[in-house]
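Right, I'll just put the structure down here and ask away after.
Missing here: one protein chain of the complex. Every other protein chain is in place.
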Amino acid sequence: MAHIILLSWKKLFRDKVNTFWILCFPIVLGTLFNLAFSNLAKDEKMSPIPVAVILEDDEYADALEATIDEITDSTDPMLDPTYCTMDEAMELLEAKEITGILQSGEQVSLTISSNMTNDTLNQSILQAFTNEYNMQQDAIINILTTHPEKIADVLDNFETGTDYNKTVSLSRDDGASPFTQYFFNLLAMTSLFTAVGGIKIATENQANLTPLGARKCVSPTHKLVTLVSELIATTTYEFLLNIIGFCYLAYVLKVDILSRFPLSIFSLFISCLTGVSLGLFIGSLGQKQAEFKQGMVFAVTMPMCFLSGLMIGNMRIVIEEHCPIINKLNPAALISDCYYTLATYESLDRFKTDIITLIVYTCIFILFGFLVTRRQKYASL
Amino acid sequence: MNEPAVKVENLVKRYKEILAVDHLNLEIRQGEIFGLLGPNGSGKTTTINCILSLLSYDMGDISIFGKPMAPNRYDIKKDIGIIMQNVAVFDELTVYENIDYFCGLYIKDKKIRAQYVEDAIDFVGLNDFRKFYPKKLSGGLLRRLNIACGIAHKPKLIILDEPTVAVDPQSRNSILEGIQKLNENGATIIYTSHYMEEVEQICTRIAIVDKGKNLALGTKDELKKLIKKREIITIDILDIKDSDIAAIENLPHVYDVTFENHQLTILCDGGQHNLIRVLDYLQSKEYSFGHVHSELPTLNDVFLEITGKELRD
Partner (left out) sequence: MQVYKTFFKIAKKYLSSCIIYFSIFIVLLIAMSKLGTETTNSRFEADTVNFAVIDNDNTTASEALLDYLTGKHELVTLDDYSNESLQDYMYYEKIEYVLIIPDGYEANLLSGKTENIISHSMRTDSAKGFFFNQDVNAYLDCLKLYLGADYSLSEALDATKDTIEATADTKPESITFEEKNNNIVSGMTSYFQYMAYVMMSGLIIAVSPILITFHKRNLQERLACSSTAVRTQSIGIGLGCITYCIAAWLILMVVAMILYRPENMFSETGLMFILNSFVYTICITLITLIIGSFNLETNALNLISNVFGLGTSFLCGIFVPLWYLSDKVLIFSQFLPTYWYVKNINMISGASGEAFSKATYWNYIGIEAIFIAALFAIFLLANTQRKKKAI
């Protein structure tokens, strides 16, 4: 058994092309993800929102102008105002050069364009700004009429701008970026791709698929012995390659997966095992060539990863709404959920459920693989 | 010890409509080199795979060294070495490691295995190539590696399924010599081929199969005796009268005479001194003739007559 494992490792290690690409896969994609999200993940330094300001000829105009000037003068201005007439403002809005029009009055009014669908964030910020401005203006006017003597104090207070509302994190780990999810899914995909190794085990042990399989079949070594040895060899080898990818994500890209290192590595191992056994399962199905089955690995894992949110981030939430069972069964979702729960939850209940489901999958796959390859007589070769 | 090495009784194997093996009977004695001769698609490989229990079969009994063969008879499998038609080695392993791998499936003891692997490398003459990867080997060397992988564990029964396909004559000779050496060391050998010369050269007994049937079985002399044609005499002659042809046909043992392109062909079915009798007759009629040639039948002729077709298609 040790002999077979040793030689299997040699085989795997010498398959340079595959080794290289399996290694490359998480590193290259991780780097690209990191590039794509780098801008999103860092504290969004918002560029000033272009806005047209129309000052009507009334007493409210001065207050608005003063406020806007004050905002504009700060080091990190929120607004980029253009003072103009209504007609000019409308033209600017149609040309999409401004996000909205602010018009002074007893209540400042905001006009936005519904054509600018990608600008909803800025539109919403403007709306919040207008709302707060109006409330304060209303309050100050009220105070002026009822307690005019206090207005100086009030205006002093008004400028301080207090942080009322502290952000606390419910999760174990404060700084978790929402994009970490993508990396979890990337890890899930890489571990599922180890299935290709499983395919090789399956095809090399079946006499009707390869001459090598036939040769093994006529030897006096029991099928289970070869199969288990190769399973161990492949899983450990792919696990090792995955650890390198994992470490790259953790230490070089600083993805937040280190908080519970031993458990994360354990998840990585279980997911590799699931991947390899999935390959064994696919490889045991039907009489097609190894190449075809390798293709099938990708055809099967891609949708899994899609459903767990590799391409569209909140996929899993959409599924949770419509068909939550998929999240409980999809191996890719389970794997990325392992990392997620480790990073988020103090308790390990959900993590355990995920891991147990994965182990159940592994057992089913391996059992099936054994049952099929155990057969040593074939109807045709 | 007198148990036959392999005994196949009434073997039937069907692939849907095609009858690949048709009530085949074989008995291979221990210590012989047994040739399984047949054209492509005659059921040789299928028979081998059935013997090895790789294929399921519809009917029949197979026993090896007196014990019924089954997929889980590891005690029997231990004594069998198989060299497949297709080269079955790992591309990622070197020559040495490949042999070691397959030997390891049979021999668990490390020391013995190391010795056996060395022996196998010596045996096929791959000493200079032990660190090579299969992709770097020429076709002939690759075949030799394939053989080494099959025989490294010193099996008592070695089955070679067309081991010389696409191999240059030199490699082929060394392979054939090797097989004889294995036999001398006490192994029983089953050798399938559609190369007549090889079978004729090394096999002690031969079975001719076609369409899954065992058409003839025996030593090569026995086989040759099976057929009517015993001697072919060709004589270059300018012209000959039809009456003389008829007369030659009436000579003892002669059963067919043809004359074409100034060449007289006479087929005889045994007897001795056929050539002298023919030449005497021609001289008595004062014919002058040139080149005279007489040959004894080959296995090819045997085959041709039994199966009605050329061996190589």
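Per-chain numbering from 1; labels A and B assigned in written order.
Assume contacts are C-beta pairs under 8 Å (C-beta built on N, C-alpha and C of every residue); 3 or more make two chains touch, one makes a residue touch a chain.
Just so we're clear, the structure is a prediction, and the values are computed from it rather than from any experiment.
In the whole complex the chain that is left out makes contact with A.
When the missing chain is restored to the complex, the residue among A:2, A:135 or A:252 that touches it is A:135.
The chain that is not drawn here is touched, among residues A:311, A:329 or A:363, by A:311.
In the complete assembly, the contact with the undisplayed chain comes from A:93, out of A:93, A:233 or A:338. Residues of chain A in touch with the missing chain: 17-18, 20-22, 24-25, 28-29, 32-33, 35-40, 90, 93-96, 100, 107-121, 123-124, 126-128, 130-132, 134-136, 138-140, 142-143, 146-147, 150-151, 153-154, 157-158, 162-171, 176-179, 181, 189, 193, 196, 291-292, 294-299, 302-303, 306, 310-315, 317-318, 320-321, 344-347, 349.
Simple rule for what comes next: only the chains that are shown with their structure count from here on.
Centroid to centroid, with C-alpha atoms defining each point, chain A and chain B lie 65 Å apart. Interface of chain B with chain A (complex): residues 15, 49, 52-56, 71-72, 74-75, 77-78, 80, 82, 84-90, 92-93, 97, 100-102, 104-106, 149-150. The touching residues of chain A, counted against chain B in their complex, run 3-4, 7, 10-12, 14-15, 207, 210-212, 214-222, 226, 376-381.
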